[in-house]
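With one protein chain removed, the remaining protein chains of the complex are shown where they sit.
The chains carry the letters A and B, assigned in the order they are written, with residues numbered from 1 in each.
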Amino acid sequence: MPWLLLILPLVAALVTALITRKNGTLSAFISLGSVGATLAISLLMVLRKDDASPAFTWIAAGDFTLEIGLTLDALSRGMMVIVTVIGTLVHVFSLGYMEKDESKGRYFACLSLFMFSMTGIVLANNFAMMFIFWELVGVSSYLLIGHWFTKNDPVEAAKKAFLTNRIGDFGFMIGILMLWGMTGSIVFSEMEGGAAEAAAGHGKMFGIAVLCLFCGAVGKSAQMPLHVWLPDAMEGPTPVSALIHAATMVAAGVYMLARVSFLLSLTDAAQVIAWVGAITALFAAVVATQQNDIKKILAYSTLSQLGYMVMAAGLGDTNVAMFHLYTHAAFKALLFLGAGAIIYACHHEQDIWQMGGLAKKMPVTFLTFAIGTAALVAVPFTSGFFSKEMILLTAYEGNKTLFVIAAIVAFLTPFYMMRLFTVVFFGEGRSHHAKDAKEVESVMKLPLLVLAALSVIAGYGFVAGLVFGDLVPHEQVPSIVLVTSLGTLAAGALLGFILYKGKTQEVTPIGFIREKFFLDELYIVLVRLFQDAVGLLAKMLDTHVVDNIASKGTASTVAGLGSLFRRIQVGNLQAYAFLFGVGVILVVYLLVFA
Amino acid sequence: MITLNHYLFVSGLLFALGLSGVILRRSLIVIFMSLEMMLSAANLSLVAFSRFHLVDGLPNYNGQALVFFIITVAAAEVAVGLAIIVALFRARQTTSVDDITSMKY
Partner (left out) sequence: MMPAYYLEAAVVILGLVLMVMEAFVEKADKSLIAKMGIVGLLVVLVSLFFVSGPAEGDDAPIWSFYAVDPMALFYKGFALVTTILVLIMSLDYRSVLQHYMGADQEKPGAGIGEFHYLPLFTCAGLMWMASAKDIVSIFVALELVTISFYVLVAFMRRNVGSLEAGVKYLILGALSTGFFVYGLTWLFGLSGETELSKIAAALGNDDSAMVRYPKALLFSLAMILVGLGFKIAAVPFQIWVPDVYQGAPTPITAFLSVGSKAAGFVVGYRIMEPFFANHVAPQLVTLILAISGATILLGNLAAVAQENFKRLLAYSSISHAGFLLLALGCSSSTTSPVNVEGVMALYLGGYLAMTLVAFHVMCLVRAQLGSEDLSAYKGLSKRSPFLAGVLLVAMISLAGVPFTAGFIGKMYVFLMALQSRYFVIIALAVVGVGAGFYYYLKVVRAMYWDDAADDQSVQISTLSKVAMLTMVALIVILGIYPTPILNLFAA
């Protein structure tokens, strides 16, 4: 049965891509059917606590065998539920959001491809398989970001996402190969056995290998310094942003760290991971306060929350990271879908300063968005509150400096969310799009309501325990953490509300932050410098070495030999018989007399 | 006393003659006859091997069975081969190998 999780979306992707692509509605329902079925299977597996892990040999060559196998444990089962729940809701939402899109068939084919690849990452029992699917999600993400490929920005964004990810994946691959060499296996369960010995035996190199592995997570989960692709990826359709660039794919990096948590506890390199996470969280939260595009704000917020998760993982508590991943998936998907509904209602207007007064016009969206915001900023009794408590607690116990950073982020989060919320929903409509916005149809409302409910209840033990079993962290939270959490929340939210209430434009414009510390520009300059240098070197090599010696030499040798061989073929039967006879003599000589 | 070696020598001679016929002659019919000669060489050595390889005092009849198959197959080959050569003659009015060189290189 677990294989169905992989097969169904693959079949759906193939069928929709090859056969029903022209018929968008049919494709949509095939895709929806497959994701619905996988949801049912994942829920069933969670309820039954399936842990049979089927495997079969893929390639065997000498000593090297490669298995395709699935891991079913509390971690993968829970992650599967997250992926399929959000996936199903996003599919439903897309029915409405993409209804008038011309290439709906292609869109749903790509969604199914994504579901297939993501399932592969979650269920993989070895690094080779995970890496293949890791690349496949990269591909499907590329296709979906560039869905509207007739426009320039989505194409650029898709390319940027793909290339940035490739940088991370290169490190990931090196990490896999190094660890394969050190532990002698690429199967997770077998690596676990050899890890301690490998860590002791290789010392620093082991830490470097783990950091290389982490490079993959840096790329996929958009951590500093490879975070630049995620905000740009918002050029894709909004449901895609919700599914891939908020809830699931970007969390794959965190999931991978959780999968190999046994490696993290063995090396000091984990400290680096924690710091990368913390810095990303802080940086993204700061940038988010100055963005004007509703999706960009949410994208930076995602970055910031991913930073939280990576920090927790780096501090050694991957369960906390996974718990936050889980609640975050619900409320961030909700926020993105809500943003999608708003954008849809405002005729693809994304600038928050062009909105306003939407609370009355879109009551359901308003309400659900409010719940999502509450969960994100960790209002007590919402799911985000529980998981953020745990993150702060982990930081508090692990490293006091990181705790301070986390607290600052906890202050910035309610600040920028309150800014977004006030500007979008209150005041007067600031453009005609906003003025004649209407509530979206029910096929889009339904996922919002379900996600709103999940955003509230997901944090409670009875739900979380169902999904993740005993991986859910339960710890007594000391009062200083509680006070920090509530205090930063109150301060941030109040400040945001007071500053931005009734305003029609940015009150404290800080260009430096709005331009994301000019990191993109810096990268462009660096890349160009590097490219120019490499280009010059390559050109010199090319003209002097490759062209003159290697290429021309080889080409003429090959062509010369080739035409020589062709000349043998004179067309005369007698000559052939003669050559045949010569061949026989050669063979007899070589075999009998040589 | 004629030994196995004598037979094998004659057979080898026959085989070499056939091969040189194939290589040197220009008429397809003669080439084809030379090919049959090579098969006969094989037959001769088979019978010789069979005769000198006594099993329980009798010749080894396995080899002679193979001879019959070779004769039969050769007959079939000749039937088909001559038909092809005739078809070629009807199309080109020639059976010389020098005239059928339209495909090369």
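In this section, a contact is a pair of C-beta atoms (placed from the backbone, for glycine too) under 8 Å apart; a residue touches a chain by one contact, two chains touch by 3 or more.
Because the structure is predicted, anything quoted here is derived from the model rather than measured.
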{"item": "Chain not shown: contacting residue from A:180, A:497, A:523 or A:576", "value": "A:576"}
{"item": "Given A:57, A:189 or A:265, the one touching the chain that is not displayed", "value": "A:57"}
{"item": "Touching residues (missing chain, whole complex) on chain A", "value": "56-63, 558-559, 561-563, 565-566, 568-569, 571, 573, 576-577, 579-580, 582-584, 586-588, 590-592, 594"}
{"item": "For chain B, the residues touching the chain missing from this view", "value": "15, 18-19, 22, 28, 31-32, 35, 38-39, 41-42, 45-46, 48-49, 53, 55, 60, 62-63, 65-66, 69-70, 73, 76-77, 80-81, 83-85, 87-88, 90-92, 100, 102-104"}
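Operating definition for what follows: only the chains that are shown with their structure count from here on.
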{"item": "Contacting residues of chain B [partner chain A, same complex]", "value": "19, 22-24, 26, 31, 97-98, 100-105"}
{"item": "Chain B-touching residues of chain A, taken from the complex the two chains share", "value": "566-567, 569-574, 577-578, 581"}
